[in-house]
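Mind having a look at this structure? Questions to follow.
As you look at this complex, bear in mind that one protein chain is not there, while each of the others sits in place.
Chains here go by letter, A, B and C, matching the order in which they are written, and residues are numbered from 1 within each.
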Amino acid sequence: MFPKKGAVLIDKLLGALVPLMAAAVAFALGAIMLVALGANPFEGLQALFDGAFGSGDRLAATAVRATPLILVGAGITIAFRTSVINIGGESQIIAGALLSTVTALSFPGLTPYLLVPMVLMAGFIGGGIAGAIPGALKAYASVNEILSTIMLNLIMVQFMNYLLRGPLIDPYELEAGTRIPQTQRLSDNASLPTLVDGTRLHLGVPIAVAAAVAAYFLLWRTPVGFRLRAVGHSPKAARAAGINVQRNITLALGLSGALAGLAGAILVFGSQGQRMVTDGSAAGFTASAGFNGIVAALFGGLHPLWTVPSAFLFGALLTGATQLQRVLQVPSSLAVALNGIIVIFVISSSRVRVRLKKLLENSSLINKPDQEETTEAT
Amino acid sequence: MTSTSNNLLEMRGITKRFPGVLANDQIDFDVRYGEVHTLLGENGAGKSTLVKILFGLYQADEGQFLLRGKPVHIASPAEAIAARIGMIHQHFMLVPTLTVAENVALGLASSRRPFTDLETVSARIREISEEHGLAVDPSVIISHLSVGERQRVEIIKALYREVELLVLDEPTAVLTPNEVDDLFVILRRMADNGQGLIFISHKLHEVMALSDRITVLRNGRVVGATTPAETDRQKLAEMMVGRTVRLTPELPPAQTAESRLVLSNLTINGDAETIAVNNLSLELQAGEILGVAGVSGNGQRELAEAIAGLRPLESGAMTLNDKDVSLASTRDRRNLGLGYIPEERIPDGAVAEFSVSENLILVDHAASTFLDKGMFDEQAIADHSEKMVEDFAIKTPSIKTPTSSLSGGNIQKVILARELAARPTVLLACQPTRGVDIGAAEYIHTRLIEQRALGTATILISEDLDEVLGLSDRIAVMYEGQIVAIVPRQDAERSQIGLLMAGATD
Amino acid sequence: MDDFFTTSVLVATAAAAIRLATPYLLAALGETIGQRSGVLNLGVDGVMLLSAFFAYWTVLSTGNLWLAALVALLVGLIMGVIYAVITVFFEATQGISGIGIFIFGLGFSDLMFRQQVGTPKPVPRLPSVNIPFLADLPYVGEPLFQRSLMTYLAFGLVPLTVVLLNKTTFGLNVRAVGENPQAADSLGVSVERTRFAAIMIGNAFAGLAGAALVLQLGIFQPNLTQGMGFIAVALVYFGAWRPWGVMGGALLYGVVNATVLQWKALGIIPVSISDLAGMAPAILTIGALILLARRVHAPAALTKPFSRH
Partner (left out) sequence: GGDDDTPEAGGALTVAIVAPSASDDLAFTQSMVDAVNALDREITLSITDGTFIVEEAAAAIRGYAEDGINVVIAHGTQYGASLAEIAPDFPDTTFIWGTATDTQGLDNVFAYHPAADQGGYVNGVMAAAISTTGVIGVVGPIEAGDAVAYINGFVEGAEAGGATVNVTYTGSFGDVALAAEAAEAHITNNADVLTGSAQMVVGAVGVAVSNDVPWFGTQANQTSLAPNLVVASQVYHWEVVLEEMLALRDSGTKGGQAFELNMANGGLVIEFNDGYSLPADVKAAAEAAIAEKSAG
């Protein structure tokens, strides 16, 4: 018995340690970059930290910033466990935001108790559709999902621009002739209630965490998740066992997209803007949450629950970066570069972890008792 | 009695550990010039590991070996090839999208570097085909070749590299009887040319037919060595398993009742839009085992997939327990009482990455007994799995062990357990004992006969003629997509069935 | 519409199409080689951004266009080493490590630009080189034979890539390793080395693509590529992993883009729906993928890391 415990323990330990070490190395590189930029890395770290956790309000801002990352990340894990890769977060966020916006525009007068759930649901559905499309394309027309999702990103941006400049543009923008591509300020009945007065902490944050937990239970505690994972590991075995592979692939990307869409709705109705506005690029609205969510999921070991703290970390990194720029005049793109480095290190480390594990097990006492087991088993 | 001089290979005290497994334990093994030396043993006994070490795919933890009397260290397949060692793997090592010539040329230095020189290669291939009677066209793409032809390409690859020592790990597992005969002729000739061969198989009559010497492994240790002259199949089986085994099960008379599965005028397309099954009709009774014999590629696979609902019918109809299932999904058919043991246990039969427990509930995972308010009832599932592991004598460290780390035979038992637990009224069993050692095979056979007694109607599709003859109440012979004959057990005769399989019409 | 179907406009559109196609083609060809060896690289866009910036910076500070192209090539190779180590030796999930490279390239090129340059200054662009005789041909002369050397290079690399993949030992190894690495390994072909080389070549091409972009535009700014690299990856599937097919895809993409721009300029596409028109290339690609996907065969080992155990 002991040795198995030992093995598990080692696995858990490495599982936690290795990514952290990877992150540490990445941050070291970040510090080096700071020096190269002529800034004091300690001040830099100080600024990062202060910007992310410096005050209750900033802490809240960090949480808010982490929210879409949690949702997208949780979605990524669902897709990944079904072995589909979802690069379409950006388009799904936008789709969710658009549908929830339309909903809010259609029922401005509705009581918050109805309207808030409705816009969130609309976001969920909008994103779900944007995700299910590439899902169905993969399942029924074997179109590679990586590509279709990338293409859909490009398409949705243009679609958003079209809507925000035309059908959905704030009438005031037209009469004033300023024509900023943005919707009118949406009904306050739809805005997500703030949880702590004087901070930006709003209902979206707990919702995101809940969604991540739900994703975990779905994957490992329900037949639906069981089927997704079976399809993910071996479509053939799943099919022979009577599982509808096509439907499950569509479902996986649909769910993944739906969570991203929920993030989209939260971006609109949790923001101070309380409206959608575009600069012509996806990032202008999503702040690249569709990509950063992948990073968060990864750093969380593609496990929905670990995605939460990991997303919080990246949320901190991103909010901190603004402070970094304000205090040290270092471009916030430093944070983006850092994200990239972290992904690279973490993704590579997973293999290092396996190697370390093999090493430890082969050398240490762990396998010897097992041998007796196998031998006496005959 | 082995003196270095006439030994091509000598392995001394080879030990190999894998996490939690002692795969090879102080193994001594040698091969002489011009002999076929067979490695025999149960699944997981350590055969593949030993030869993979020889071929540089794995590194031994202890022990060393001498080649042609000289100590050598082989760190990679490249070094093995350089040492004129060749290996034919159980799962073909061919690139299906490349031509025969390209597959052979792979890894060889080209005379026209940096360009390939396929003309020369093709020419040499033709010569080799001539010498050894291995007919293949160098310019065809592998994916267009039959299993037997691919096997030939593998051998040509070895001959082209002028191997002196050739390892064959279960080369016959996927071959038809005739293909096996052809193969053995070639192997024998190679041995007579002075080359040394290591042969691995679970089929005892093959071992008896081909071997000069036989070494038996159990749990990674050598438990004995013998020669066909000194032994027989029964003795070999007992050496392997370490207890008496019944090689040919006896079958109580069948009490057939109402019909379970009716196939009428089925026409089914193959992968390449070719007709694989042509207007085939068949009726299956409760409490009987119907064996389908046939050379692979005559439509058995497509027929099985169609019955399982994995392949659409072009025309014809199918009723399962009196319900028309011609268009029904696999799930519906299973709900109607169909059990299905696919031909390939991995990846078709079980999810390699799933735990034993997960694979045991792969089909019935949504059954109410495993659920509690829509969520899995872990306890119920664990209890069920433990019971299955015990009932079916599945050798596994725990029910949480990843299935991929079980031996072929034990993976097969997991699948069998899952399918039988569902109490099928119709069981579709494809190659249920391929690559499985006789111990496990015997066990699986007993289980199938049990089911028969319980009234299950079983279709047994197998390329192992002994298996079909031993288990079936009726034997249907398939040839070119049609059933050319259905022979009752009592008047079934090996030679005559063999002829029918080859397309002879009497 | 009529004023679109005038020789001058059509010729100009064709020229624009080929100009636009050049960076896509370079990047997609490189990606093709990588994918044939079984390695998906989603980092192309990041590599293009980095090489584009360093090429721009070089021109800015030396005025030497060729040095710039060389620098871009080097940047590509360096990123190649990094990506190869991540995917081949650490066997990292390719889809995601590619995203990592992309994000890094996006951020770092932006950072460097803001620190080192700031205000975008135009730099000299690649001159167009006329091919004797051919350049004077009616209609085809201008779009095909009055182009920059980068364009000639890009299109010249297509047949070279075909030869490399289909006629050389290296190409044979690449194809084998991309289909069945175990088989290649069992014959002593080093999967690691083959993939490493394929990745290096692929990234070198991506580097050139970045250079082509900058040297054609004579300008750089953050996120210059606007996702070109991702489209290049799509074009590989579009071209069914065959260089000529990839070239077809790149050209199609260039033609659609150029036509849309022409139509905007001519007012054929009213401003009110100009965004919808912007969807055209992506929608077209998806459409084509739907039609092609079932027929083409992807390298069987694509995205699958190889290890013996």
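In this section, contacts are C-beta pairs under 8 Å (C-beta built on N, C-alpha and C of every residue); 3 or more make two chains touch, one makes a residue touch a chain.
This is a predicted model, so every value here is computed, not measured.
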{"item": "Contact set of the excluded chain (shown chains only)", "value": "A, C"}
{"item": "Identified contact with the non-displayed chain, of A:A61, A:V116 or A:A130", "value": "A:A61"}
{"item": "Among C:Q146, C:T168, C:S190 or C:Q221, residue touching the chain not depicted", "value": "C:Q221"}
{"item": "Contact partner of the left-out chain, one of A:T82, A:S100, A:N144 or A:Q158", "value": "A:Q158"}
{"item": "Among C:V81, C:V140, C:V163 or C:A265, the residue in touch with the chain that has been omitted", "value": "C:A265"}
{"item": "Which of A:G73, A:G89, A:G254 or A:P331 contacts the chain that the document leaves out", "value": "A:P331"}
{"item": "Contact set of chain C toward the excluded chain (per top definition)", "value": "3, 8-9, 12-13, 16, 19-20, 114, 118-122, 125, 213, 216-224, 226, 228, 257-258, 261-262, 264-267, 271, 274-275, 278"}
{"item": "Contact set of chain A toward the excluded chain (per top definition)", "value": "51, 55, 57-58, 61, 64-65, 158, 161, 165, 176-182, 185, 271-275, 277-281, 283-284, 287, 318-319, 322-323, 325-326, 329, 331-333"}
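To be clear about the criterion, only the chains that are shown with their structure count from here on.
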{"item": "Inter-chain centre distance, chain A versus chain C - centres from mean C-alpha coordinates, in Å", "value": "28"}
{"item": "Residues of chain C touching at least two other chains", "value": "none"}
{"item": "Chain C to chain B touching residues, read off their complex", "value": "167-173, 175-176, 179-180, 182-190, 297, 300, 308-309"}
{"item": "For the chain A and chain C complex, residues of the former touching the latter", "value": "33, 37, 85, 87, 137, 141-144, 146-148, 150-155, 158-159, 161-162, 165-166, 281, 291, 294-295, 298, 331, 333-344, 347-352"}
{"item": "Residues of chain C touching chain A in the complex", "value": "40, 42, 46, 82, 85-86, 89-93, 95-97, 99-108, 110-111, 114-115, 222-223, 226-227, 230-231, 233-234, 237, 272-273, 275-276, 278-279, 281-283, 285-286, 289-290, 293-294, 298"}
